[in-house]
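Every protein chain except one is present and positioned as in the full complex.
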Amino acid sequence: MSENMHPNNARPVPFRGGGFRPVAKRGAAIIVFTTLILLAEWGTRTGWITNLTLPRPSDVATTLIDLWRSGLLWTHLSVSLSRLVVGGTIGITAGIGVGMMIGLFSYVRAGLIPVVAALFPIPKIALLPLFVIWFGIDEASKYALIALGTFTPTIVSTYGAVDNVDRTLVRMGQSFGLSWWSIVRKIVLPGALPGILSGLRVSVAIGIILLVAAEMLGAEYGIGAYILQAGSLYDLERLFAGVLILSVLGITTSWIIGLLEKRLLNWRG
Amino acid sequence: MDLTLENITHRYDGLTVLEDVSLHIPAGQILCIIGPSGCGKSTLLRLIGGLEQPSAGQVLQLGTPPAGCLNPLTYVFQDFALLPWRSVGGNISLVLEDHGIRGAAADKIIDDVLARTKLSDFRAALPRQLSGGMKQRVAIARALAVNPAVMLLDEPLSALDAQTRELLMEDLIGLWQRQPFTGVYVTHNLAEAVRLGHRIAVLSRRPGRLRDVIDIDIPLGERHIGDPRLEALQTRLWDAMKQEAMAADQELLHV
Partner (left out) sequence: MTDFTRRGALGLVGAAAALPILGSPVLAGTKLNVGALRFTSHAASFVAFERGYFDAEGLDVEFKFFQAAQPMAVAIASGDADYAVTAISGGLVSLAEKGAAKVIGGALSEEPGIDGQKILASNAAYEAGLTSAKMLDGRSWAISQAGSSFHYMGSKISAAEGATVSFKPLQKVGAIIGALKSGQVDAWSIVPHIAKALAGGGAVKIIGNVADYLPNYQVTTVFTSADNAANKRGQTEAFLRAFSKGADDFNAALVDKTAGDEAAAEMVKLIHKYVYADKPLEKAGKSIRNGAMRINKNASLNMASVTDQIDWFKSEKLIKDSITVDTLVDPSYSEMM
């Protein structure tokens, strides 16, 4: 065809697209992690990294295995998890409730948003001594700390999510004569769920961070107490083992929320 | 059930959107409301359905809605307003649940309206799996499910492409022919107005006043694309509106 006949000075148009689009590359993370760990192992073995700077990764692994074999891992993990679950459940449930109220009622919004804004940036750790007086030194003060820590970010993400619910859907509900409660339950709540769930990731991460703070006072067992003790003994192997457990905890909770999102938000496709 | 609009005036923050609109909407007919952008057509529809309150004047219902009518004034929205987390069937059952219709009774209604809108095979599908035209048919099915006395259609075809729009117009005509319903149909598209309207109310640019009401005697079933009578009517409407539309266009630039 004549269209395919080209003069000598013809050249292909240079490709200028591509990039700027993250593509899942399997294994890249594993390679990065393995390289870093091998580097640390090599460095500590040759003395290039002193044992004051970094523990030997293999020693951290041994510490973890010993911890698991001694059964103490479950002792620490179970008390920490129960603190995280109880405190987090209280904080997140209350946070979703208050966030919904702020999203739905103008008076609550006007009254509470400044309170939440004032409460949010307070380092909850600073309030720990006060919590000890209020709730006692045992579990209650730990629950309270984690609950308060997860409470405020959940409120903010929840009312943000409620604000973002498509108003035409609400108007549709009203136009069909749905009751107020039906609109909240069947339109606002499911519509806000994506925002609430993504806020949950942040809240749970804050809960894990606060676990260490909560176990500063009066905790004999718990991952946080274990890390603090390792820190005060300057025992880097245990410190890193504890931090590793927290990281795994973070990854696990994030994975669980991911599963929840997949199940509850399958309509997003 | 007839509807009557008495001297409706509406303002937003001191800006008059509608001024002294009086209109009769007889039962069993489709009334189209047309007008340039920003003339308050959609506002008028929200006033008719009771989603907003007019600043002055009132909307009156004459007579009682027919028996079995769950939601006398029922909307069909431009952007469909389907709950993305509910299936086609679920979206319809949503509007039945609050009336205590569940289980077999609800299934019967859902099957019926899905059949009428040719959606029977898609009952379990989620909105994201449907095309725009299908979504709007679901919305229409949902409106039919509550057996409305008056259907309030707010630019229902504007979000669709031209071919889909044509198909849906035929569907709407078919629905009306099988079971005539009262409709108020807001559009800026003159072709839709002359195809679907028994009467056409023309609004001026803002503040919207009623400029003209035109009756079209041609039965809905006989109106086809390219019908010279409709073309002539459309041209007439356009001539009447052109100046207004241009002025409205200029006006928007200054807002």
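For reference, chains read A and B in written order, and residue numbers begin at 1 within each chain.
Basically, a residue touches a chain if its C-beta (ideal position, glycine included) is under 8 Å from a C-beta of that chain, and two chains touch if they have at least 3 such contacts.
Predicted, not measured: the structure shown is a model, and the values here were computed from it.
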item: Touching partners, among the displayed chains, of the absent chain; value: A
item: Contact partner of the left-out chain, one of A:139, A:166, A:235 or A:261; value: A:235
item: Residue touching the undisplayed chain, where the options are A:37, A:108, A:127 or A:217; value: A:217
item: Residue among A:132, A:148, A:161 or A:246 that touches the chain left out of view; value: A:132
item: Touch residues of subunit A, complete complex, unshown partner; value: 50-52, 128-129, 132-133, 136-137, 216-220, 225, 228-229, 232-235
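By our rule, only the chains that are shown with their structure count from here on.
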item: Euclidean distance of C-alpha centroids - subunit A vs subunit B, Å; value: 47
item: Subunit B-facing residues of subunit A, complex; value: 166, 168-169, 171-172, 174-179, 182, 186-187, 190-191, 193, 265, 267-269
item: Complex contact set, residues of subunit B against subunit A; value: 49, 51, 70-71, 73-75, 77, 79, 81, 83-86, 94-95, 97-98, 126-129, 142, 146, 152
